[in-house]
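Can you read through this structure? Questions will come right after.
Take a look at subunit A:
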Amino acid sequence: MGRDPEEILEATLDTFPRLLLHHAKVRPNHPAVREKDLGIWQTWTWRQAADEVRALACGLAAQGFARGMHLAIIGDNRPRLYWAMAAAQALGGVPVPMYQDAPAAEFVFVLNDAEIAYAIAEDQEQVDKLFEARPQVPSLQHVYYDDPRGMRNYTDVLSFEKLQKLGREFDAAHPGFFEQQVDAGDAGDISVMLYTSGTTGKPKGVCQTHRAFIEAARGGIEFDRLTADDSVLSYLPMAWVGDHLFSFAQSYVAGFSINCPESAETVMNDMREIGPTYYFAPPRIFENLLTQVTIRMEDAGVLKRRMYAYFMQVARRCGAEILSGQQVSTADRLRYAIGNLLVYGPLRNVLGMSRIRVAYTAGATIGPDLFRFYRSIGINLKQLYGATETCAYACLQPDGAVKLDTVGLPAPGVELKLSDHGEVLVKGPMLLQAYYKRPDETAEAIDRDGFFHTGDAGLFDGDGQLKIIDRAKDVGRLANGALFAPNYIENKLKFFPYIKEAVAFGHGRDTVCAFINIDLSAVGNWAERRNLPYSGYTDLAGKPEVYDLVRECVEQANAELAQDPALADSQVQRFLILHKELDPDDDELTRTRKVRRRFIAEKYAVLVEAMYAGRDRQHIATEVKFEDGRRGVIAADLRIENVRTLSTTLPKAA
Partner candidate 1 sequence: MRDQPHARHAIGDVILRAEGISLRFGGVQALTDISFEVREHEVLAIIGPNGAGKSSMLNVINGVYHPQQGTITFRDRSARRMSTHDAALAGIARTFQNIALFKGMTVLDNIMTGRTLRMRRGVLAQALYLGPARREELEHRAVVERIIDFLEIQAYRKTPVGRLPYGLQKRVDLGRALALEPSLLLLDEPMAGMNLEEKADMCRFVLDVNEQFGTTIVLIEHDMGVVMDISDRVIVLDYGRKIGDGPPDAIRANQAVIDAYLGVVH
Partner candidate 2 sequence: MIQFAFEVLIGGLLSGVMYSLVALGFVLIYKASGVFNFAQGSLVFFAALTFVGLLEHHVPFGLALVIMVGVMVVVGLAIERLVLRPLVNQPPISLFMATIGLSFLIEGIAQILWGANVRGLDLGLQDEPIQAISDATGMNVSKFDLSAAGIAAVLVIALALFFNRTRVGRALRAVADDHQAALAVGIPLQYIWAIVWSVAGFVALVTGLLWGARNGVQFALTFVALKALPVLILGGFESVPGAIVGGLIIGASEKLAEVFLGPYVGGGIEGWFPYVLALLFLLVRPEGLFGEKIIRRI
């Protein structure tokens, strides 16, 4: 078949609906979507996907959905919800994916802000939340659902099948309508609105154009040489920019298949079955995986543990280097080869990562040990840097030049510089068009030279790779004027498997103190091995043994901090272990699990004061929200402990 030359092709394939039709034409029988359902991987080819989208789009049109309207999409990663995005786009409308685990109350704001009239929900649970929100959302007219389970008594909702049926009738009645709608689309149109769960204030709707996401997708695809034969596991919230880039945009540009797990519980297993070649996960997931690995290996027999320990140490020594193609002695290469047979290979296999060619992590800084672990067992894990406003696309780590503490070089087509306050500024085709209905905020975020202010403080290293220290606005000063980068400290702490969350305080104070959240599974396991009985998180967190355990971690972190003159003063002097886990439902974390430092500081002011007042006990009672919406109070008498700090003059620890 006579292919048009690349650039013309690219020029004409400038919206997602066009890309969809393109794939349906050039690779009609190539898998586009797989979903684990009814025990097997149900597969849809690009042609089938295109037909589904067509029927759906026509259905929406029949229901009166038209150019410029917004379609709310709420649910776990389901093929039909991804199709809904394309369907809305085909009609010139804008899909607005929303975080499915948010309570109805949080729905209200977004639904109103985006003037949602049409919404597609995954199942009864989401529909219920929509209906709960409805009274406060006058605009909401039409609700559709994917899974009919338990929906029979609902009135004025329409099932997905019904919608598509209407669509097919409509399509038959209006031949050419769909094509004409797709043709009417323009690269400059808004392709999606993603709400940033901003660390402060109400979420903002980030309007991204087809062009922006397609450019970002294409850049990444060329950068990592992705092809239609790659496959990705789609398991992260659809409302999150990362998932939209990897599971939607890049899939549509490169034509590779996305795979939806059966349910949240089966993700690990489904990943093992599918074996994606292209993988994305925020650091916390890699962290959880590693924790699991460690825990499970601790149950193994002595011999196996020895073997594991030995080869892990081999890997630590030379694994990452071998992966980056660096100089490694033949002896080590041999050891690594054996290790690969006995440990790394099997480990990749049980983790479902055997086939991974490229894996990315971003969203928060990843611990060096963690990062190195995955690279050392031969998984090409890299870091990238980006924001919702930049289609999660600003910096990428090139193969062979992967560093532990940077986020890579500016990505193709991205212009990047630092403001004089050290804030990272980016410019490029992937920038947001605007914050929806927030001209002021938009103006604030994009300066007149067209640079977007990321709000991150960073610096370039020798090879021009970007290194992110902290949120620009969070970077504060200790009373003595020394630099105070709370995130940096918190991350250092969180790198320890036993510490799940940490909150550091110190701005305007003369010392640094911290709240700690222990990792229940890791510490719990640790406790069991010492047969230390505990009745739950609060109880465990209060145990003196646990305090000792955590103190060691903090002291190590201090040792590392002490090595960097600029940060030596922000060593943690005192800490306490919180009596409850920080939780998005209590607004202490964002949906992407970033700590809301200010909020926490206010909520637990009494604890902060206690720490600085030098008290070593403090009572606190906190109201909490349970999954089922009930409320309760957790009260505890918290211990506050001091930590040894080191002076910079000490020789560097090895």
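In this text, a residue touches a chain if its C-beta (ideal position, glycine included) is under 8 Å from a C-beta of that chain, and two chains touch if they have at least 3 such contacts; residues count from 1.
Keep in mind how these were chosen: all candidates are chains of the complex that A comes from, given by their letters.
None of these values were measured; they are calculated from a predicted model.
Here subunit A is shown alone, and of the candidates 1 or 2 it touches 1 within this complex. Against candidate 1, in their complex, subunit A makes its touches with residues 37-40, 147-153, 159, 161-162, 262-263, 265-266.
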